[in-house]
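Have a look at this one.
Coming up: chain A.
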Amino acid sequence: MDAIIAQVSRTLAQAVLLVAAGPLVTGIVQKGKARLQCRAGASVWQPYRDLLKLLRKGTVQSDTASPFFRAVPVLVLAATVTAAALVPVLWTPGGGDLPFGDAILLVALLALARFLLAVGALDAGGAFGGMGASREMTVGLLVEPALMLSVFSVAVTGGTTELGLLAARREALALSWTAPDLLALFAMLILTLAETGRIPVDNPDTHLELTMLHEGMLLEHSGPGLACIVLATHVKQLVILSLVAALFLPLGLAQGWGAAGLGLALGAFALKVLALSGFLVLVESSYAKLRFFRVPQFLGLGFVCAFLALALRVL
Partner candidate 1 sequence: MSVELATRLIDILGGLLLFTMLLILAAGQLFRAIYAVAAQAVFLGIAGAVLAAATGNVDLWIIAGITIVAKAVLLPWLLMVVVNRVHISREIESVMPASLTLILAAGIVVLAFHLNASLGPVRQAITGNALPVGVTLILIGVLVMASRRKALVQMVGLFASENGIFFTAMAVSQGMPLIIEIGVILDVVLGALVMGILVLRVRSSVDTDIADLEDLRG
Partner candidate 2 sequence: MTSHLLWITPLVPFAAALLMLLVRSRRALAAMDVAISLAVLALTVAIARQVQVHGAVSALGVFRADGLAVVFLLLVGLLSVAVSVATVGWMRHEVGRGQMREDRLHWYFALVHAFVATMLVTVLSDNLGILWIAMEGTTITSALLVGFHGDKHGLEAAWKYIIVTTIGISFGLFGTVLIYGAAAHAQGGVLTGAMNWSSISAIAHRLDPGIIRIGFIFVIVGYGTKAGLAPVHMWLPDAHSQAPTPVSALLSGALIKCALFAIIRFHSIALQACGPEFSSGLLLAFGLVSVVVATPFIIVQHDLKRLLGYHSVEHVGIIALGLGFGGPLGTYGALLHVVNHGVTKALVFLVAGDGIGRYGTRDMRRMKGFLGLAPIAGTLLLMGAFSLAGTPPFSIFVSELIVVRAGIAGGRFVPVAIFLAMVVIIFAGLIHHVGQMAFGSAGEGAERGREALTPLLAMFLLAAVMVLLGLWIPVRLDEVLSAATGVAGG
Partner candidate 3 sequence: MRRVAVWVGHLSIGVAAVLVAIFALGFLTGSAPAAHLDLPRLFPFAAMSLSVDGLSAFFLLVISLVTAAAAMYAPSYLGAHAHAPGVQTLALAAFVVCMALVCCAGDLVTFLLAWECMTLSSWVLVVSDTRNEENARAGLLYMVVAHAGTAALLVSFLVLAERGGGLDFPALRAAAAGLDPSTRTAVFLLALAGFGAKAGVVPLHVWLPKAHPAAPSHASALMSGVMLKVALYGIFRFAFDLLAVPGGPLPASWGWTVLLLGTASAVIGVLLALQQHDLKRLLAFHSVENVGIILIGAGVAMLLGGGRGPAALATLALAAALLHTLNHAAFKGLLFLGAGSVLARTGVRNMEELGGLARRMPWTAWLFFLGAVAISALPPLNGFVSEWMTFQALILGATRLGASGLLAGVAASMLALTGGLAAACFAKAFGVTFLGRPRTAHAEHATESPAPMIAGMLLLAVACVALGLLPGWAMRLLDRPTAELLGGAGASAAVTARGPMILAAGDATAGVGATAISVTAVAALFALLAALAWALRGWPRRAPRRLAPTWTCGMTPSARFDYTGTGFAKPLRLIFAALYRPRREILKETGPSPYVIRRLSYQGEVVDLAETVLYARVKHWIASAAHEIRSYSTGRIHGYIAFVLVTLVVCLLLFARA
């Protein structure tokens, strides 16, 4: 019984770690973009300040909203943080009696968060909420099959979709990269852009009603509710980056619980996240936003790459 308590406490600790690190990664990405555009940009800790400000402010709610509207921020944050608990960051979460860390469950939790957000947006009853929800769901359903295919192409080698076991097995292979891995990584990177709402698919910084996807849904939320959702967005971004890291760069996962092992794992994780956020910064600064009905072709490219990865792996 105590093993389970230890495992649950470890999982909670990891969730807290990711929640804390989430806004930091966004701050780093914003800082990186600013630097590339030769301007100073806000400090790396700015997202934390925004969150605290929001938490302290009062709530302005639409008069037509139903109880769903108030419940949505809480549920979205909970779903995203639960997903954070499943991703192998410093150690393999599924080690103990209770198996955590299944990829399909993780993707499904993120889908749940997206579904709740869309429903919340429709509740407020404006045009922008509906448009944002419709576009977000459309992008979401185009991403999911490609995401599944790339996860399968990796899972086929390990014979399981549990990220912990997969990471452990791939670590044994020690960086022996084959063509399917490269194709799958490329597909995952394209999908990461779509999932985190970055430039080619959606512009996170804009507030122009007609162009924003993800932002459109947050329009009506305010105060602590908005804080929960923004925090959830940051955590989601970090979860996806760590998912990519776990699937393709499984180095440095701590085996035991010794301080040295954890420190090494933390360092390796930080490096991986920095590399990926660097990729995000590069893409955001060099591309323009695609017209919405060109996004399916863009995601189609991702789907074809994932399909080829699986084909090469299986045939």
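Candidate entries met the following condition: all candidates are chains of the complex that A comes from, given by their letters.
Operating definition for what follows: a contact is a pair of C-beta atoms (placed from the backbone, for glycine too) under 8 Å apart; a residue touches a chain by one contact, two chains touch by 3 or more; residues count from 1.
No experiment lies behind these values; they were computed from the predicted model shown.
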Pick from 1, 2 or 3, the complex member that touches chain A: 3
Residue numbers on chain A that touch candidate 3, as the complex places them: 8, 11, 15, 55-64, 66-68, 73-75, 77-79, 81-82, 85-86, 94, 97-100, 102, 104-105, 108-109, 111-112, 114-115, 118-119, 121-131, 133-135, 137-138, 140-149, 152-153, 155-156, 158-162, 209, 219-220, 223-225, 227-228, 292-293, 296, 303, 306-307, 310-311, 314-315
